[in-house]
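Omission of a single protein chain aside, the complex is shown with its protein chains in their original locations.
Per-chain residue numbering starts at 1, and chain names A, B and C are given in the order in which the chains are listed.
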Amino acid sequence: MKRLGVGVVGLGRIGVLHAEVFASRIERARLVAVADVREEVAKSVAERLRAKAYTSYEKMLKDPEVEAVVICTPTFLHKDMVVRAAEEGKHIFCEKPLTVTVEEAKECLRAVEKAGVKLQVGYMRRFDYAYRRAKEKIEKGEIGEPLVFVGIARDPGAPPGWAADPSKSGGIFLDMLSHDFDMARWLMGKEIREVYVIGGAYLYDEIREKGDLDVVMINFKFEGRAVGFIHGSRKSVFGYDLRTEVMGTEGTVYVGTIPDPMFAHGRPDGVVYGGVQWFWKRFYDAYVDEDIHFVECVLEDKKPLITGEDGLRAVEIGEACWRSYREGRPVTLG
Amino acid sequence: MKRLGVGVVGLGRIGVLHAEVFASRIERARLVAVADVREEVAKSVAERLRAKAYTSYEKMLKDPEVEAVVICTPTFLHKDMVVRAAEEGKHIFCEKPLTVTVEEAKECLRAVEKAGVKLQVGYMRRFDYAYRRAKEKIEKGEIGEPLVFVGIARDPGAPPGWAADPSKSGGIFLDMLSHDFDMARWLMGKEIREVYVIGGAYLYDEIREKGDLDVVMINFKFEGRAVGFIHGSRKSVFGYDLRTEVMGTEGTVYVGTIPDPMFAHGRPDGVVYGGVQWFWKRFYDAYVDEDIHFVECVLEDKKPLITGEDGLRAVEIGEACWRSYREGRPVTLG
Amino acid sequence: MKRLGVGVVGLGRIGVLHAEVFASRIERARLVAVADVREEVAKSVAERLRAKAYTSYEKMLKDPEVEAVVICTPTFLHKDMVVRAAEEGKHIFCEKPLTVTVEEAKECLRAVEKAGVKLQVGYMRRFDYAYRRAKEKIEKGEIGEPLVFVGIARDPGAPPGWAADPSKSGGIFLDMLSHDFDMARWLMGKEIREVYVIGGAYLYDEIREKGDLDVVMINFKFEGRAVGFIHGSRKSVFGYDLRTEVMGTEGTVYVGTIPDPMFAHGRPDGVVYGGVQWFWKRFYDAYVDEDIHFVECVLEDKKPLITGEDGLRAVEIGEACWRSYREGRPVTLG
Partner (left out) sequence: MKRLGVGVVGLGRIGVLHAEVFASRIERARLVAVADVREEVAKSVAERLRAKAYTSYEKMLKDPEVEAVVICTPTFLHKDMVVRAAEEGKHIFCEKPLTVTVEEAKECLRAVEKAGVKLQVGYMRRFDYAYRRAKEKIEKGEIGEPLVFVGIARDPGAPPGWAADPSKSGGIFLDMLSHDFDMARWLMGKEIREVYVIGGAYLYDEIREKGDLDVVMINFKFEGRAVGFIHGSRKSVFGYDLRTEVMGTEGTVYVGTIPDPMFAHGRPDGVVYGGVQWFWKRFYDAYVDEDIHFVECVLEDKKPLITGEDGLRAVEIGEACWRSYREGRPVTLG
């Protein structure tokens, strides 16, 4: 059986997760190499997973066993890495968001198209069993015509490190809510045509100082007749609070739940539940399945479920949100 | 013990409910009279509840045993009835919304002030145990500073009769969502300063033809730093779907639940729950408690929890929503 | 319209509730009289609800306007009151359990049969919308053949007053769990043939001293093939915790929920829900509906949903439970 040779760059939490998955969970893939600028990290992961260690992304790109790269570095590095991988003829899985700006995203798409390689963007929620069920119900017409999208996303806390800097991460709209933009477009099957943003930097001084926002609400119109709403917050005191719903003429689908009902403690002040597990537990299977899908698309020359165009759309919506917030008015897209 | 003599006008579903409550559940009140233009209805209810029957509101107002009136007629009749009751020196409980227009609401307030009578508006959710718990937590500082209001209200179906005509009911914003405006103001403890509305008449031809809307989303800014969102729909296929949440810097309160978990049926296609019971079951106790509160306010000369000013505010927000929708832009209040 | 004249005896919490319902919620009934040995209580309730006040049950029985009595006194008084009412030709609604002993229950049945009056026992759960839905699903065959009954009932605290004395109340099996015996028989559509009890007086010294139990588990076999389990506790720190499930060959029905999801507070230690409201709120509508049913049965000469025989069966099961507990072995019924 042909097994795709994969190299992972950027060994943070999510990079290691992808590396472990390619090393053990996918019949048709092998983890060939891992790369990180921190030599110790690269060597330790490589030894444990029986792969080669690189400290140079360029050198890993030259390794002929590496047929595809998985880019898990900070967002502002994505554009150069995608373009270089395409130039070397490597297939590309890129973590979300694709880039910080629309201009960069378009550059990625041009390079990928020119090279004729695959590009998949890591909006793993599309592979989550619950979001997948929602999509299936909608596609089968079980809620009629989708009219309303509501997304609420509250992270447990402020993002760490580079992600706190909107010039590196794209800020709350790209770093965090582009997942919800992708869900809105995918579940509704329609493009977003107008956004209106309200909110502010209410929670953290650091976020305010760096020019990002931490509480936002986005009202949006879809093409045709349908409306949407996304609310994001960089704080949820009890843990991850992620919910999505789509109402149609004949029914509604709901994904997500406020607390995790798997454990409860009845005590005199009430029955206490914990928050849903944070995203790498909540979406672990989705990460596995998106990696399997990527391998299949490359080996069978199929179009990935989440293309470069999808990545570009999310960046476009993010930019429009920033404009609406700064100008205090509804902003039209496309 | 002094017991307040009460007359109820308008013996629809909610009018009868109030009449039964005053007849049996309140130690300090007596049901003296009921009035309805349908003589048969008035007589039947009156006989069952041992009260006098009137077909003329004017005549009931002249009854010296009637010290307070409970107005449960269609909205477009409220203004005249409130003004007349005030002129006769009767205390007034008026079902929501206070009136169809801001101008009418102001006329009510002037008449009430001149007469020195009590006026309470029927936003009964303020008396519901769940909303009350939310309010208590917020007032005690248990969620820190309130920053975000989210309200989702989906009725099982289109409103019947006169309520389907926005010139008589005020349309979706007043007839239905003014409850949520009242909750937003009350729970957040702040006034709304800007609204932006999107939506349409997506569901029912009749609603479109009469000039009302059936799916709307309202983004709004509060005074100071805080944002809000209300979504209303005139259809929910499985039943009443009403949820409200307030996120603060230190916590979040949630009221409402998608299905009613009290009964479930596990069958091969999943575990099926019914919708929460429709409002007069869901809020039965709140109706009882608002009536008790009204009686107390009159007998002890206290200010009602929901004043005429509160009724006016809700009408103002509703009018601003209509303007925002028609002009396609954010509209500032106050 | 013929309206049934009703007299209520025993004006504790539940007696007052019934009196208010007969006074205001039932088209075909009138509250004629109330009786209580406490003169002040009888007079106050009577005045508020426009009924006659009696301090003597015997005198109320002689009132020709009183066609039916509603017995809400302590259990150990039921037998004499039921027998006397039957002798006077009054129809009888008797709160649960029917009596303290099987012998007394049989005496009631004989008196009722001889007099040809109606007797309904107050297992109001049969009128609750959730239990009713369960029953409907089962009767329509939607869970196939019922095989398993599981009932968990935890009260917020120890019973007050006379109910704490098992010689007056029948103890935990009759005073509390006879509701669950009735549900087991009704939902499964089968009689119980063997019980085995374990448990003890773990929680309260007073209960231990009076010879009652506060934590029990009952395993039971139905006639034919099916098994059941009931667990009762006289303590639940966060409030009422009542759940019932019936598993059949093709599905399962669930009634009840641990916390009340209508309100939640997300705070750093988790998301906190309150307990379900205590029984007179939880089952308020069921009380109204059982009273309506009783009136209908009398006026239309129909057999009540819960007969004296049903009341007797519950007492029989309770006695068998006591025997099993005392003798430490399974006990056969019938």
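The working rule: a residue touches a chain if its C-beta (ideal position, glycine included) is under 8 Å from a C-beta of that chain, and two chains touch if they have at least 3 such contacts.
Computed from a predicted structure; not experimentally measured.
Chemist: Using the whole complex, pick out the displayed chains that touch the missing one.
Modeler: A, B, C
Chemist: Taking the full complex into account, find the residue in B:230, B:264 or B:315 that is in contact with the omitted chain.
Modeler: From the options B:230, B:264 or B:315, the contact with the absent chain belongs to B:264.
Chemist: For the full complex, which residue in C:37, C:77, C:148 or C:305 touches the chain that was left out?
Modeler: The one listed residue touching the chain not shown is C:148.
Chemist: Out of B:102, B:158 or B:237, which is the one that touches the chain we can't see?
Modeler: Of these options, the touching residue for the absent chain is B:237.
Chemist: Given the contact definition stated above, which residue among A:38, A:59, A:110 or A:281 touches the chain not shown here?
Modeler: Residue touching the chain left out of view: A:281.
Chemist: For chain A, enumerate the residues touching the unshown chain of the complex.
Modeler: Here the touching residues of chain A are 20-21, 23-25, 27, 48-50, 129-130, 133-134, 137, 142-143, 250-257, 261-268, 271, 274, 277, 281, 284-285.
Chemist: Touching the absent chain: which residues on chain B qualify?
Modeler: The missing chain touches chain B at positions 236-238, 241, 258-259, 264-275.
Chemist: With the missing chain put back, which residues of chain C would touch it? List them for me.
Modeler: 147-148, 150, 152, 154, 194, 196, 198-200, 202-203, 215-217, 219-221, 225-229, 231, 233, 235-238, 241, 247, 249-252, 254, 258, 328-330
As a working rule, only the chains that are shown with their structure count from here on.
Chemist: After a C-alpha superposition of chain A on chain C, what does the rotation angle come to, in degrees rounded to the nearest 5?
Modeler: Between chain A and chain C the superposing rotation measures out at 180 degrees.
Chemist: Work out the mean Cα position per chain and let me know which chain is farthest from chain B.
Modeler: Centre of mass proxy via C-alpha means gives A as farthest from chain B.
Chemist: Taking the mean of the CA coordinates per chain, how far is chain B from chain C in Å?
Modeler: Computed from C-alpha means, the inter-chain centre distance equals 36 Å.
Chemist: Cα centroid separation between chain A and chain C, in whole Å?
Modeler: Chain centres of chain A and chain C, defined by C-alpha means, are spaced 55 Å apart.
Chemist: Can you work out the whole-Å distance between the CA centroids of chain A and chain B?
Modeler: Chain centres of chain A and chain B, defined by C-alpha means, are spaced 42 Å apart.
Chemist: Quick check: what residues of chain B touch more than one other chain, meaning two or more?
Modeler: 250-252, 254
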